[in-house]
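Of the protein chains in this complex, all but one are displayed in their positions.
In this document, chain identifiers A and B correspond to the written order of the chains, with residue numbering beginning at 1 in each.
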Amino acid sequence: MLTHSLAVLIVIAVVFAVAKKLRLNTELCLLLGAVSAVIAHVILPMGEDPRSVLTFAEVIRHLVEGTFTYFDVCMTFLTATFFMTLYKETGGVSYLVRTIVKRFYDHRVVCLLLLMVVMMVPGAVTGSGATTVLTVGGLVGAVLTAMGVEEDKRVALIFILAAMSAACPPINLWAMMAAAGANMPYTGFTWPLLILSGLGALFATFYLAGKGERKGTVDEVLATLPEAPAGWNLLKAFVPFVVMVVLILGARIFPAWWPTFGLPMIFMLCGFTTLLVSPKKVNVLDIAMTTVTNLKELVGIMMVVGVLNQIMTLTGARGLLSLAVVILPIWLLFAALWLILPVTEGVLQYAVAPLFGVPLIMLFNMLGYNPIIALSCWAVMWPVGDCLPPTAVVGRATVLELDYKGEYYKGFVKKALVPMLFILAICTLAMIFNKPFGNFLGV
Amino acid sequence: MSLLVIVNLIITICTYATAAFFLLAIIRVFIKTKNVQDALVYVVIMIPFVLRLLRLK
Partner (left out) sequence: MKNKTTIVKIVAVALAVVMMAIAGYMFREHRTYKEPVVVSKYITEVKKLSDYSDVIKGTVNDCNVYIFDSGVPGGTILIWGRSHPEEPVGVMACSLIVENLKVTQGRVFVIDSMNTSASTNTRVGEAYPRFFTYDCGWGTMKWRFGDRAGNQLDSWPDPEVYIHYPSGQNLANVDVRNINRTWPGKANGLLTERTNYAAMQMIKQEGIDLAIDLHEAELEYSVENTIVFHQRGDVVGSMVSMDLTADPFDVAITCNYSPEALHGLSHREIGDWSDCVPYTFEVAEPMLDRIRGITDEALLMEGKDRFVMLAGDHKLLYSPIDESGWPIEKRVARHITTILKTIEWNNMINPDQTIQVEGIPSYQELCQSLAPYYYNPATAPADRVYYD
């Protein structure tokens, strides 16, 4: 069976590489990899133990069922991005960014901190770095340009902040998925995730954008930013977020009586609120189509990775990968997870959370380590890999949104290396000292 | 049936409506796109939406 599963993994890798050479997009390469894997599974000998018959219909069922693995996550992405795109298209984002620049442009530190918060919010509530990039990335990028931040650093910063926003609580999909898979309640993660992602965001912000020649006065900068439609004010700008906070907090304050909205419905209600308060009217179907187009890669990747995950589980390839990680000596895991986790994120996106996260949680639990701290560290390390091949979803979204013309790896990724290494270093340290860190936070 | 159960049922119906709304958007984008590879990705994306709306999965 070891040979069988290894052969399936090799087939996936080879087919992926060949498909990439034929210039297919990443989603189709992964899909072809999954289909080839199941064909290889059926053809190759399966080892010495008796196996059940796998019919053609069952193969089809597995391929289709795999698309459901991240269906709820995709619904959350779509509705959250729809909300933020509505907010952007109606001028809310422009209004907020102009307000920040107007009031704080002459105070670089405060301005950077507020921009950092603006970047962190979308990902914190949706769990998606791509949503952050697509909704506020462009405008924050424009402000950074005006603040004299050079292009490579600007793109690097937007990427890092998007990654940290996805890691930031309350929604961290890696932690949620791994915890659910290990039958662990998703409680106690807020502070470790906030500290680690917050430190990472702060370091990146001031390392990459702390210095820069301002490109003009406040009025000159405001002239480069899109005008917000007349009729926006601070109250209207905050109301959709107030609705979001009320809907989320309501469930926590009145759990026995609060309806079960679910995140997709929460975002749709926030979107509806935006339509109500916005002075500018928009066509919601056009916005939905824009959302789908913008998220095509992310949603497509998630669905295809779901298929790949299902097929890898069917064939034993997933088990082989999980086993390979957990039988490593603990000192090697401490020494190498900073590299393994981002690289695997680049390959499998969110699928890495159940794939590696669950057996690692079991292992750390068995060794008497604090699984909440450990999982928090991994859940901040994983999104750092969102610029790595073959998926590179958030990296590619950043490049597209900021219309970056430079070199992907030698340009922005190189500039992002130091903050990335900083984040990986603090997470590794927190992982090694998980017990004192956990005691300090009371988790 | 209690009020909360009824409200949750309404939310469920709205969630299905949301899924239908996005399926419509996906279909429109699929029809409009001239990129073959994008079209194939849209077809994959449509699958769980269709099966969920047909209440098969």
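Operating definition for what follows: a contact is a pair of C-beta atoms (placed from the backbone, for glycine too) under 8 Å apart; a residue touches a chain by one contact, two chains touch by 3 or more.
This is a predicted model, so every value here is computed, not measured.
Summary of contacts with the chain left out: across A:Leu24, A:Val117, A:Leu202 or A:Ala251, the touching residue is A:Ala251. Contact with the chain that does not appear here is found for just one residue of A:Pro122, A:Pro240, A:Gly316 or A:Gly438, A:Gly316. Note on the undisplayed chain: of the listed residues A:Leu24, A:Leu113, A:Ala180 or A:Val418, the one touching it is A:Ala180.
By the touch rule set out above, chain B reaches the unshown chain at residues 2-5, 8, 11-12, 15, 30-31, 34-36, 39-40, 43-44, 46-47, 50-52, 54-57. On the side of chain A, the interface with the absent chain consists of residues 1-2, 4-5, 41, 46-47, 49-52, 54, 57-58, 60-66, 68-69, 71-72, 75, 170-171, 176, 179-181, 183-187, 248, 251-252, 255-256, 260-266, 306, 309-311, 313-316, 318-320, 322-323, 326-327, 351, 354-355, 358-359, 362-363, 365-366, using the contact rule stated above.
The rule is short, and it goes like this: only the chains that are shown with their structure count from here on.
Between the Cα centres of chain A and chain B there is a gap of 22 Å. Looking at the complex, you find that chain B touches chain A at residues 4, 7-8, 11, 14-15, 18-19, 21-22, 24-26, 28-29, 32, 37-38, 40-42, 44-45, 47-48, 51-52, 57. On the chain A side of its complex with chain B, the touching residues are 24-25, 27-28, 31, 64-65, 67-68, 71, 74-75, 78-79, 257, 259-262, 264-265, 268, 285, 288-289, 291-293, 296-297, 299-300, 303-304, 307.
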